[in-house]
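Left out: one protein chain. Kept in place: all the others.
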Amino acid sequence: MIAALRKELLLQWRTRGQLMAVFVFGAAALLLFSFAIGPNASALRTFSGGFLWLGLLLSSTLTLAESFHAEMENRALEGLLLLPAEPRTLYYAKAIANWLQLMVLGIALIPVMVVLYDAGTTRLPTLLLVVALGTAGLSAPGTLYAAMTAQLKAKQTLLPLLLFPLIVPALLASVKATSLVILGDPMGQARPWIVLLLAFDLIYWSLCGLLYGRVIED
Amino acid sequence: MRKGYAFILSGVALLLFGSWTGLFVAPPEKFMGDVQRIMYVHVPTAWNWMLAILFSFSCAIAFLFRNNMKWDSRLEAGLEVATLFGFLLCCQGAIWAKPTWGVWWDWDPRLTTTAVLLLATLGILALRSFVEDPMKRAVWSSVATIIAAVDLPIVYFSVKWWNSLHQEQSTPQTVSSPFHLPLRVNAFGVLFLMIGFIMVRTRIAANRLERELAEPELA
Partner (left out) sequence: MTEGVISGGWQFVWGAYGITAAVFVLYGISLVIRLREAKGR
């Protein structure tokens, strides 16, 4: 498992230029969202949580699809199956790597959000927790579906089509929690949303791991 | 296919009787007046939609354990009927919402989770159309269906867990008795209709599968 994870992280490190590009994409998305609202400072602040997560979601379709690019290029997917490692291990290695990547992206986009929408917060640890849990919720089903759609010709369209409906609950919880952290949370409502996020993460991480083996077999 | 058609016809008969009762015999409700009669098609559709999802989930599990393609044909039928019913459900709901809530749609937990599930099943049908290898198509649809079905309990309990605009679940406890008869009759009507639809649609899927598997493999 550690070896598989190391391999994934090494791969990501080698292609870190792409992560930079995705970050620029994400930042550009956040900028465009602000144009949709216009120079209304309080509205921008109100929706900043939503924008952050929308930007992350869109960026994730790029990074998730990319994560199987190497396997597809060299038909390495079949090679991996021949290894003595269980598919489940490979799945978790990739899902964790994707998760870390999305977390880095999310954390990098926070300052962009703060600057563009005047959306600062004093509760930074909580915000980081939400980003961590939310990106985990994106990564688990995202990695599974990326494995599926990478093998198809219509991969660009299918991944978002399949992924988006399923992560709506996790996304909703992340947006709510983020907004509460940014806008103030007098009644302590962020916690139930965070708990919900955690529940989603637990369910999806176990379920997707269980099913992964069937998805990549030939 | 005679059984399938029999189900469909009996379903239609039940629906005609139930709807007639619901429209002309049952009394108007205290607050919603006659608009409430939409319940006699909306709630049966909702119940059977959820059953269709449950059925699809079962077929997915059965396929992954048995690897028998007949479960894939049933899955395809279940998903298509579920998507159809889900779409119908949202239409009926919107028509009911306009006079009662003042809006066609709202992003409350029940409606949001329902829309999620509808889009999810639609997405799986789209996935199926892009995968040419029947075995792969079957495995992937089953996996995707299992993941999508996680949303079903959330849809069902959403009105209980959260403060929802939508009414609570309809049970004999929450619905008063003059309304029971048309509701039950229509519920069975839609159920029989659904069973008939699934049976016929399964046959169509099985036929196509037969043809696909019989054709020589093109490299």
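By letter and in written order, the chains are A and B; residue numbering begins at 1 in each of them.
In this text, a contact is a pair of C-beta atoms (placed from the backbone, for glycine too) under 8 Å apart; a residue touches a chain by one contact, two chains touch by 3 or more.
In this text the structure is predicted, and so the values were computed from the model without any measurement.
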Touch partners, limited to displayed chains, of the chain removed from view: B
Contacting the left-out chain in the complete assembly, out of B:P99, B:P153 or B:P178: B:P99
Identified contact with the non-displayed chain, of B:A6, B:I61, B:L88 or B:L191: B:L88
Contact residue for the chain not shown (choose from B:I61, B:L125, B:V159 or B:V200): B:V200
Residues from subunit B at the interface with the omitted partner, ascending: 1, 8, 12, 15, 19, 23, 30-35, 37-38, 41-42, 45, 84, 87-88, 91-92, 95-96, 98-101, 165, 193, 197, 200-201, 203-204, 207-208, 211
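Everything that follows uses one rule, which is that only the chains that are shown with their structure count from here on.
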Distance from the mean Cα position of subunit B to that of subunit A, given in whole angstrom: 31
List of subunit A residues in touch with subunit B within their complex: 141, 144-145, 148, 151-154, 158, 161-162, 164-166, 168-169, 172, 203-204, 207-208, 211, 214-215, 217
Interface residues, subunit B side, partner subunit A - complex: 64, 112-113, 115-117, 119-120, 123-124, 126-127, 130-131, 136, 139-140, 142-144, 146-148, 150-151, 154
